[in-house]
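Of the protein chains in this complex, all but one are displayed in their positions.
By written order: A and B. Residues from 1 in each chain.
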Amino acid sequence: MSEIVLSAKNLTKRFGGLAAVNDVSLELLRNHIHAVIGPNGAGKSTLTNLLSGDLPPTSGSVQLGGRDVTGWNPEKISRQGLGRSYQKTNIFLPFTVWENVRLAAQSRQPHAARWLSRATGFGALNERAARAIALAGLENRKDAIAGTISHGEQRQLEIAMTLATEPQVLLLDEPLAGMGVAEAERMVALLLSLKKDHGILLVEHDMDAVFTLADRLTVMVDGKVIASGTPTDIRADAGVQAAYLGEES
Amino acid sequence: MSAAKANLEVLPRGVQVALALGLIALAAFPFTGTDFYVQMVTRMMIMAIFAMSLDLLQGVTGLVSLGHAAYFGLAGYALAFLMPQGEAVSLWWTLPLAVLASGLGALIIGFFVVRTHGIYFIMVTMAFAQMIFFLFFDNKALGGSDGLYINFKPDVALFGWVPAAWWDLENKRTLYYFTLAVLLGVYAFLRRLLWSPFGRTLAGIRVNEHRMRAMGFGTFRYKLTAFTLAGALAGLAGYLWGTQTGYINPELMGFHMSAHAIMMVILGGMGNFAGAIVGAFAFEYLLHVFKDLPRIGSVNLGKHWQLWMGLFIVLLVTFAPRGILGLVERFGKSRKAGDE
Partner (left out) sequence: MDLANFLIQLLNSVQYGLLLFMLAAGLTLIFGIMGVVNLAHGSFYMLGAYLAWSLSAQFGSLTLAIFGGAVLSAIFGLALEWLLFRHFYHRDHLDQVLLTFGLIYIFEELRSILWGDDVHGVPIPELLGASIPLTENLSYPVYRLFMSAVCIALAAGLYLLISKTRLGMKIRAGAFNRDMAGALGINIKLIHAVVFALGVTLAAVAGMIAAPIASVYPNMGSQVLIMCFVVVVIGGIGSVRGAMIAALLVGLVDTFGKVLLPSVAGMLVYMLMAAVLLWKPEGLFKQ
């Protein structure tokens, strides 16, 4: 029986009078991919920010690996084992691809504070960065400046940086956004392989990918969860069809 | 806060050569110049140390402080308080103590200031520096608006032993070379720091602090450490200033001094410490030039040096915001493109 690695209980976020996220609960199991889908403005991004600590909730709670992390700041949650990637590419544009990932890996380096040794000289850290780069398929681009690589490659870099901190739980915000067909296939294969050792919460618009990848789906509309279950259940759900999938087909 | 600037962290070959030549020139200078110019260049080197300390904060970490001079002045005041009226004290324990005082001041103020971002950070650094200014300006016990005199140069005897007659900071050449040694030491230390894990973290914070936090870095602690270290190094410069001039006053901690430091760092080019040195020398030289402008007709151009300085700054920020090294880099790149 899989354990719950990430969960939200009655999570609500209000901005003034507007509830962007309204009483949302969900559970992510280890070795599962759980996708959150919904039309634009459904509150998916806000939910992601609540889970990663970028926004404090108005009410409700978040548990990570069994611990209550409600209200924790992003760095604390990251250290607790959550790795997050962003919808809008959030990398270090002036640095090389290698340095981007190395820096991410360095966050777990106990002597990150050392002042006089060369940053690039830590073997174990370099290996970790190399692994993440290989997983994301960027080995032949590692010396390129991040600001000069293609959009799809930048999305790959997003993932590499998320993986470099070796989290147990991955929170991925539209990892396939802006990718071409071949790149998207690559990413889907990568996510399926990552499922073995991680719990993955995925926010995505690409329905083909979602139904290929997801073990469970949660559907959000206007900040609320309108349905939650297996892909088969969701596909059959009349309410979901009306609100969301109907528009797609 | 600021756009992610690609700093010139790796110095181009040409710049490295120029720096080496500059070092040779600095080492040889006292043998060719008069006492007046030796003092002037000593002063420029002290400013260069001050500018490098700010570069750590501003160029590397991306924190624009309008109150950095406060820590410059604190060490000078520390020296003034530690130096009795009648005799000189030893440099060997007053220097570390003064630097510690500046560092401590930076730590305390940094604790409040580093929790702010963007425009707020700029304004509160300025405000707190003003607070320190008023603390000294308003209190006779701390010297008041007149400031304090430092009656002697600190004693550099090693447990009472002096190797030669010139081993004395009263000797202008000795002070010059001592300052040069400190300049080189600080430069070497900071360059090393730049490429260390700590330095890379600071650079990451400058480029994208949000992502750094998301990756698990406790950015507040890093920024506070950088703020404190920068303050301590500014204190090192301030101690040397007090040693050279023998006089310390609240103006040295004020807004204008802080702004001068910012201009030096920007003029030279931020983020690699070499630019700070270049900028300090260039800025001091420029001030000298503007103030010495001749009279044309009935207009004393030199008297209105602030106008020329102001215009220069406006032109600089409009057309060459990455400073001298930035221009060198641009020039180098366009030459390379021309060769292809």
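The rule is short, and it goes like this: a contact is a pair of C-beta atoms (placed from the backbone, for glycine too) under 8 Å apart; a residue touches a chain by one contact, two chains touch by 3 or more.
Model, not experiment: these values are computed from the prediction.
Student: Touched by the hidden chain, which of the shown chains?
Tutor: B
Student: Of the residues B:L8, B:M126, B:L180 or B:A276, I need the one that contacts the missing chain.
Tutor: Checking each option in B:L8, B:M126, B:L180 or B:A276, the one touching the absent chain turns out to be B:M126.
Student: Pick from B:Q16, B:T34 or B:N139: which residue touches the chain that isn't shown?
Tutor: Only one of B:Q16, B:T34 or B:N139 touches the chain omitted from view, namely B:N139.
Student: Using the touch rule from the top, list residues of subunit B that touch the missing partner.
Tutor: Within subunit B, the residues that touch the unshown chain are 1-3, 5, 58, 64, 66, 112-113, 115-120, 122-124, 126-128, 130-131, 134-135, 137-139, 255, 259, 262-263, 266, 304, 306-307, 309-314, 316-318, 321.
Methods note: only the chains that are shown with their structure count from here on.
Student: Measuring from the mean C-alpha position of subunit A to the mean C-alpha position of subunit B, what distance in angstrom results?
Tutor: Using C-alpha averages as centres, the distance is 43 Å.
Student: Quick check: in the complex, which residue numbers of subunit B touch subunit A?
Tutor: Interface residues on the subunit B side: 4-7, 192-193, 195-201, 203-204, 207-208, 210-219, 225.
Student: What residues on subunit A touch subunit B, complex-wise?
Tutor: So the residues of subunit A in touch with subunit B come to 52, 54, 73-75, 78-79, 84, 90-95, 99, 103-104, 106-109, 111-120, 122, 145, 161, 165.
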